[in-house]
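Below is one structure, written out as structure tokens; the observations come after it.
Every protein chain except one is present and positioned as in the full complex.
Naming follows writing order (A, B and C), and every chain is counted from residue 1.
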Amino acid sequence: MSHNSFGHMFRVTTWGESHGPAIGCVVDGCPPLLPLTETDIQVFMEKRKPGQSRFTTQRREPDEVKILSGVMVDEDGVQKTTGTPISLMVENTDQRSKDYSEIKDRFRPGHADFTYDAKYGIRDYRGGGRSSARETAMRVAAGAVARKVLDGVTIRAALVQVGPHEIDRSNWDWNQVDQNPFFAPDEKAAAYWADYLDRVRKAGSSVGAVIEVVAEGVPVGLGAPIYGKLDTDLSAAMMSINAVKGVEIGNGFEAARLSGEENADEIRIGEDGKPVFLTNNAGGVLGGISNGDPLVVRFAVKPTSSILTERKSITRTGEEIDVMTKGRHDPCVGIRAVPVGEAMMACVLADHFIRHRAQIG
Amino acid sequence: MSHNSFGHMFRVTTWGESHGPAIGCVVDGCPPLLPLTETDIQVFMEKRKPGQSRFTTQRREPDEVKILSGVMVDEDGVQKTTGTPISLMVENTDQRSKDYSEIKDRFRPGHADFTYDAKYGIRDYRGGGRSSARETAMRVAAGAVARKVLDGVTIRAALVQVGPHEIDRSNWDWNQVDQNPFFAPDEKAAAYWADYLDRVRKAGSSVGAVIEVVAEGVPVGLGAPIYGKLDTDLSAAMMSINAVKGVEIGNGFEAARLSGEENADEIRIGEDGKPVFLTNNAGGVLGGISNGDPLVVRFAVKPTSSILTERKSITRTGEEIDVMTKGRHDPCVGIRAVPVGEAMMACVLADHFIRHRAQIG
Amino acid sequence: MSHNSFGHMFRVTTWGESHGPAIGCVVDGCPPLLPLTETDIQVFMEKRKPGQSRFTTQRREPDEVKILSGVMVDEDGVQKTTGTPISLMVENTDQRSKDYSEIKDRFRPGHADFTYDAKYGIRDYRGGGRSSARETAMRVAAGAVARKVLDGVTIRAALVQVGPHEIDRSNWDWNQVDQNPFFAPDEKAAAYWADYLDRVRKAGSSVGAVIEVVAEGVPVGLGAPIYGKLDTDLSAAMMSINAVKGVEIGNGFEAARLSGEENADEIRIGEDGKPVFLTNNAGGVLGGISNGDPLVVRFAVKPTSSILTERKSITRTGEEIDVMTKGRHDPCVGIRAVPVGEAMMACVLADHFIRHRAQIG
Partner (left out) sequence: MSHNSFGHMFRVTTWGESHGPAIGCVVDGCPPLLPLTETDIQVFMEKRKPGQSRFTTQRREPDEVKILSGVMVDEDGVQKTTGTPISLMVENTDQRSKDYSEIKDRFRPGHADFTYDAKYGIRDYRGGGRSSARETAMRVAAGAVARKVLDGVTIRAALVQVGPHEIDRSNWDWNQVDQNPFFAPDEKAAAYWADYLDRVRKAGSSVGAVIEVVAEGVPVGLGAPIYGKLDTDLSAAMMSINAVKGVEIGNGFEAARLSGEENADEIRIGEDGKPVFLTNNAGGVLGGISNGDPLVVRFAVKPTSSILTERKSITRTGEEIDVMTKGRHDPCVGIRAVPVGEAMMACVLADHFIRHRAQIG
């Protein structure tokens, strides 16, 4: 039982608090002989890193990842994994030496302050401590390692809804995702959201979002019934991300509205002699096992709980107060959840990919 | 790593196929000294049992559960748990000796036939084998044991949507749930659904559904960050149920549409001197830890894949065919998922309840 | 965390008490397509079964194993594993309806009575309940399934010491093992032990024993550093058997007495071009990973705690008493531990064999 680990054969353990000296993770179970450098990981760190646009927190963190173990330069000068645990670390550099006394004894509504305090009797209140979204940096680092395991698999994510504003799916263009600060696959939506989020940000408010993660090239057979289903693990992985309140696979909640005729994915034999599903309502999973179609997962992120409007709350000692959260925050924390969602997909797939090699998992 | 187990300290392992001699489960980690009889479990089996109305499969199974280990009659004549594993078994009695050759080599669209075959190279095709919803009977049995651990906690579930037809939440009445064959908390919805599902059933079609599970009286502090969150485990538990395609906690996907002001649950001190949340958008969980408010989980079930309309498919050997699934099936498998959802909630809570006793989990 | 399970990918969960209706196990993670019948398992049950000679308990149990799930007869009429959990059950038939009130409230020295009672506040006192060596029947059943996974591996065990009397290793003959009631690989030792144990038995006394388990044909590479070492898992597996107090690998405790020069296993290239170890002091494991040499494990079993001589003890309520254990007992419980040791070796190897397929475990 591990409160700070996930995965079974590709197993990630994260540690660290928002304002401690560093954060890090240990990736255990990565197969040997995969080329891996810090640059391979840094590429993904850059996507999640704060302070890259006015729509995310202005905290400045270079998020430079260091590999402390688990790799070795081989005879050809290529640094490769050795099969031993890979320890990754990022030093925290922008922990402002501000006075935290203001939130030290106050429970910020929507945050984990109240429950951490109730459970542990102590908590690192500086920047949310362990419950800060800063922890997700290490998921992204682990996800970059996971991608090395997944040769031939493409994992991408996009923001598909901000507040009540959804993208127009007929405009979907993966090439757009890196062209705007929202990871939007729809140019027009991105433009609209920029305007909308500026208003939200200036009002000191926040909004929620929906992220869609898609994995293509997934081999048939990943996942294991009954409690090791691929969708079960994906669901848990996404739900474990800060602020996530809902997860769906393929048609998701929409499937409840459909008839069996509408929802079934019919099968034919393709030109290459292999089975082809004519639709992908299932989102790539049947009975918990991948069917070769793209894996499609969506998750909903609640609005950032840190807002400038005062909300009713209490102190540790039970006084009624009004709380307003100043400081550097994301008006829509869902934006930076996009690379995190990708990373979680990668980690789950790497785990099941390795398990599947043994045929049983 | 266990493909057929879930939970950590309250750990359930299920076994058995739809048409084998029996199905069963082992509940490991149940605390000692809890009164437990077969009748305590049977009550819940009755709720899930097939053939109780014309809206569920006509397979006739008494689903009589036997306790094979883990209990002992004490000096006062009360049968109690002993802390050793509790083995539960239900014999299958209505495995019709029909000819299965028709589906033996055919992949039924929407079912796990194709993926099981691709992964294992062999599958028990009789009634879906291991992938049959029959397995959920043992979840219900385990859930009945879990409830014994949860003194003071009330766990209830209701069907809130059938196909596109939702209940009217202003009519919500828990007392109605046992008064209709749908576990509907809304009398009018039940009447409408009866009519609607009759049409679906007669057409040989099927529809999806949404179930809501609510736990009241949950102590503050259950759940453990970061990867042992209560909502993470609830999400995985529900997603592991057959045909489930989406899960949400509290406001769920709706939270994406809200502002931080709308979504935050404000806190005051109640008359009893304890913290009170003025709303429950969070669904009872903050930072992965229960906050004392009702836990609210919803999940979406896809329409039953077995329908009388022909669908395009292929055989094991790659021939293109049309498949129609005759036999005894639920027109809306979501109905019988209601007690299963309750059971999964109970098992997850029992697990976290025991973990929390040690303060750390 | 599972108190009643062992193994990771080949995972065995046992349940049942000595005098309950049945005992059983669930084998999860067995690969598909392996031929498996009840007869395959029964062969090994017969070796452990009580009442086969005057040197073991006279309890009469047919120990007939039933397969309740996880197998399917294929098109050629061969029953094979399907990759789903294999549930095995043995009904208890010789639970004498005797009056247990005598031991109900008394703690038998050397038994688990005191500690079970202290931990759980309740215990099944009938025949030792869960702590009875009867549980090991299911290990033997699981071991028979494990052997199916281990094509080309030969697993054998022998009794090498009874009380202070060791075999003469220069007489070692595996063919003798099935020719005497002790699984002795030395004909003369068997003859001597028969005489010796008759005296022990008639005196109502008991003695300890040492068992040696050897696996030949083990592929190079099984086991994973640092905490998944093959010898670590073997050690735990043997120590979990009732009454075991010591475990050693290869030279074991003798290695402490040697110099580095004596203990190192030198390596040459054999006629087949493959590495050959000139000695096997290591017992087949280097750095926790199998080196291709025979795996050699020994474990020590303490004398049966049930004896006819009175011993000082106390009751549940703290009265000082003298306890004598009547009933049907093994004068040397180490004898029946021989097939159990083999089974545990098989289960550990099957687990690591499957893990190794994924290269990392």
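Criterion: contacts are C-beta pairs under 8 Å (C-beta built on N, C-alpha and C of every residue); 3 or more make two chains touch, one makes a residue touch a chain.
Predicted model only: the values in this text are computed from it and were never measured.
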- Using the touch definition up top, pick the residue from C:56, C:82 or C:304 that touches the left-out chain. C:304
- Identify the residue among C:84, C:176 or C:290 that touches the chain left out of the display. C:290
- Provide the residue numbers of chain A that touch the chain removed from this figure. 1-5, 8-9, 11, 13-17, 20-24, 26, 28-29, 32-33, 66, 68-70, 72, 74, 80, 82-87, 89, 119-124, 129-130
- Omitted-chain footprint on chain C covers residues 1-6, 8-9, 14, 107, 109-112, 114-116, 118-120, 130-131, 135, 161, 163-164, 200, 205-210, 220-221, 223-229, 231-233, 235-236, 239-240, 245-269, 273, 275, 278, 281-283, 285-291, 300-307, 309, 311-314, 318, 320, 334, 355-356, 359-361
- Residues from chain B at the interface with the omitted partner, ascending: 1, 9, 29-32, 83-84, 225, 354-355, 357-361
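Everything that follows uses one rule, which is that only the chains that are shown with their structure count from here on.
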- Please compute the C-alpha centroid of chain A, do the same for chain B, then give the distance between them in whole Å. 27
- Item | Centroid spacing, where centroids are CA-atom means, of chain B and chain C in whole angstrom | 38
- Query: Which chain A residues touch at least two other chains?
  - Reply: 1, 9, 225, 355, 359-361
